[in-house]
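Reading through the structure tokens given below for one structure.
Shown here: the complex without one of its protein chains, the others still in place.
First chain written, first letter: the chains are A, B and C, and each begins at residue 1.
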Amino acid sequence: MPGINTAVLLISCRDRPGLVHAVAEFVLSIGANILHAEQHIDREAGVFFQRVEFDLSGSGLEPTQVAAAFEPVAARYEMAASVRFSDERPRIALLASHHAHCLADLLGRWRSGELAAEVVAVISNHSKHAALAEFSAVPFHHLPVTPETRVRQESVLVDVLSGNDVEVVVLARYMQVLGPAVLNAFPSRIINIHHSFLPAFVGARPYHQAQQRGVKLIGATAHYATAELDEGPIIAQDVAAVTHRDSIDDLVRKGRDLETVVLARAVRAHVEHRTLVFGNKTIVFS
Amino acid sequence: MPGINTAVLLISCRDRPGLVHAVAEFVLSIGANILHAEQHIDREAGVFFQRVEFDLSGSGLEPTQVAAAFEPVAARYEMAASVRFSDERPRIALLASHHAHCLADLLGRWRSGELAAEVVAVISNHSKHAALAEFSAVPFHHLPVTPETRVRQESVLVDVLSGNDVEVVVLARYMQVLGPAVLNAFPSRIINIHHSFLPAFVGARPYHQAQQRGVKLIGATAHYATAELDEGPIIAQDVAAVTHRDSIDDLVRKGRDLETVVLARAVRAHVEHRTLVFGNKTIVFS
Amino acid sequence: MPGINTAVLLISCRDRPGLVHAVAEFVLSIGANILHAEQHIDREAGVFFQRVEFDLSGSGLEPTQVAAAFEPVAARYEMAASVRFSDERPRIALLASHHAHCLADLLGRWRSGELAAEVVAVISNHSKHAALAEFSAVPFHHLPVTPETRVRQESVLVDVLSGNDVEVVVLARYMQVLGPAVLNAFPSRIINIHHSFLPAFVGARPYHQAQQRGVKLIGATAHYATAELDEGPIIAQDVAAVTHRDSIDDLVRKGRDLETVVLARAVRAHVEHRTLVFGNKTIVFS
Partner (left out) sequence: MPGINTAVLLISCRDRPGLVHAVAEFVLSIGANILHAEQHIDREAGVFFQRVEFDLSGSGLEPTQVAAAFEPVAARYEMAASVRFSDERPRIALLASHHAHCLADLLGRWRSGELAAEVVAVISNHSKHAALAEFSAVPFHHLPVTPETRVRQESVLVDVLSGNDVEVVVLARYMQVLGPAVLNAFPSRIINIHHSFLPAFVGARPYHQAQQRGVKLIGATAHYATAELDEGPIIAQDVAAVTHRDSIDDLVRKGRDLETVVLARAVRAHVEHRTLVFGNKTIVFS
């Protein structure tokens, strides 16, 4: 909500009676007012998840004091909890390889004020995106990668990311595999996008396979990057209808459009503190 | 959830701090456990809405005692509140005129056990649906309507509905206008379905107009019936893509499929106690 | 088009100049008028496909004479060609196991006159669908299957199908594997429906796997049955959005709705002579 600084509490813990009450009591006790609250119970796992957004303006508490004030509640119920604020703007790095569509879209959303985040770096293994980054007034880092330099460049990448206090890494069609050095530094904070099909096509040239099989839908999936390539917790998905009239070029183009919107949706959910990862699954609060 | 009888509390009142807490405290106080809770605040109107579903199995309270137990909370916060139970099965009457698609679909969902309701009457101004009703073991009422008999038949209709303790009236393509006698007897409990277009087409033969205009989408809207024809609070909507290749017959057929799924979605939301009407708007909890 | 008997020519052959002209010349030469024509060229394979629908009413030719009249054109260009008529109503058998949703939907479409076909048999390994078949005035065949009787029952099934001059076999959630005796008797004429996911889940209980993975979309695919289970040429596909709030029961229910509409769409395309199978791909003319 424009103009109001709200706090967001993200909680997960073993399910038991009294959790909603305990959180609501906390919010009331600090003189704040709940604006949104949504909870989910994973019955098979017996786990409780909650996202509570509240207005601090009537509260005596400073934002910096909220986490400490909640500490006793979290301890009592053994909650994993984090507190974020709507006027915090997570620092984002955008990584791209050859294609510019996701990069240009995210930068455009950011320039228009739509993305509640700070884009602090554009990083690419190609130099071609320098002008787009400059136009958006974002520092550009050219980190070319060859089989020989991969390991070394990954450590440079980690340096650039930490040197810029980056919290969220968006792989906006970044086609280099990331090793454990990067993945472990940003658990559930690297967002990737890739194409998806029904059925799935394993191996090279999936669009060729999809066309050969005559699929009627193509898709895209945004997920958190994990060591299992393209297998991390799903954040967002969408599909588009295709027909036999679509050439492979058409499929690729429609795939680009899907990648653009699905990645933007996932980044938006993340920076608005609406995602919670549990196992290999993402709870996306609405 | 199969096997568990849950209670559903639907609440609306003026927004103020402490509402979520008060409801959570009530649920805790009766020894019940919240399974789902969703709230919404209409900021312009300053109104709070909540749907809370809780498991009574650990509670000492009988279902019949819950409403009275909640009474003090409702009074303190001037809440409009209702309590329903997942094992209650609202008694439904299905009204249809010529077309059978919505009627057959709803009866099929009910026979398969998908619809948490009891279909107690099929009512039509035509006799043709008698066999379908009989196949589904639902009593059929033939209430032919002519300009001369309209007023009298409407009073017969109200008698049939009240004689069967009907709670929810589904206009499954029932093409007779309902007068105040029926509308007032079932406020926010008559569900209607009709076609929708972008842009809207006023007057007769909307599918012809839509085709003449070359629309690329047709739609259907399910809403609560009010005195303003087709203008009541919207419950569900959907659209389908069409092209210049679609004949008017094709549009009508695609429209039928939309009507079927959108009406089923609306009926489902209603019988699961997921709707709250406020002004000319329906809050549909997820 | 209601009221006009049209002929449909379905053609495939090696691509070369003059094919569209040759077919148009044929239609003109018999005094008929083209109503729709759509062609497709598979560039990788170098194959031409065409569907031409024409009005015979101004022609001296009887429908039964069209195929022979076209024979010389087909021979000259080495075309695989078939001629069908809009007033032909392909004879369909509907096979179902436990679930009734696809069966009830297709019977309802047929009763309403929407399906340009003749449903001549409902066949099930369960007896429960007898009443539904009877209500629709379609003969019901109960063919229970056990591991011991599978081979023998499959030969009975082929007898029932041929005894009824069945042209199209629709597996409306028929959960028995069909062997070569059936598959070979109905090449590209057995339509199956099954669930689909992005990503695909191999093995048992796919809806459980999908929920565990937190997918945001579930899908259904209709295809021609081949020896490779669930791998035949795709006719139609669709998806529905799901969230973490959807229980496995919700996923299954949404999956049923998808199966119903996708199978109906595929059957419709087939009986209107709008499908051509090439390799493992279906051209679906619009």
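In this text, a residue touches a chain if its C-beta (ideal position, glycine included) is under 8 Å from a C-beta of that chain, and two chains touch if they have at least 3 such contacts.
Source: prediction; values computed, not measured.
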## Note on the structure
Among listed residues A:V8, A:A22, A:V52 or A:L132, the absent chain is touched only by A:L132
### Query
Out of C:A24, C:A130 or C:V160, which is the one that touches the chain we can't see?
C:A24
### Task
Kindly state which of the options B:H98, B:R150 or B:K281 is in contact with the chain not pictured.
B:K281
### Query
Which listed residue (B:V160, B:A185, B:I234 or B:V252) would be found touching the missing chain in the intact complex?
B:I234
### Query
Which residue numbers on chain C touch the omitted chain?
16-21, 24-25, 27-28, 31-39, 41, 58, 286
#### Entry: Missing-partner contacts on chain B, residue numbers
40, 42-44, 196-200, 212-217, 219, 221, 231, 233-239, 243-245, 247, 279-284, 286
### Message
Please output the residues of chain A touching the missing chain, sorted low to high.
### Response
1-2, 36, 99-101, 104-105, 108, 111-112, 114, 131-132, 135, 243, 245, 247, 249, 253, 256-257, 261, 286
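Criterion: only the chains that are shown with their structure count from here on.
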#### Entry: Averaged-CA centre spacing for the pair chain B and chain A, given as whole angstrom
37
### Task
Let me have the rounded angstrom distance from the C-alpha centre of chain A over to the C-alpha centre of chain C, please.
41
### Message
Where in chain B do residues touch at least two different other chains?
### Response
36, 286
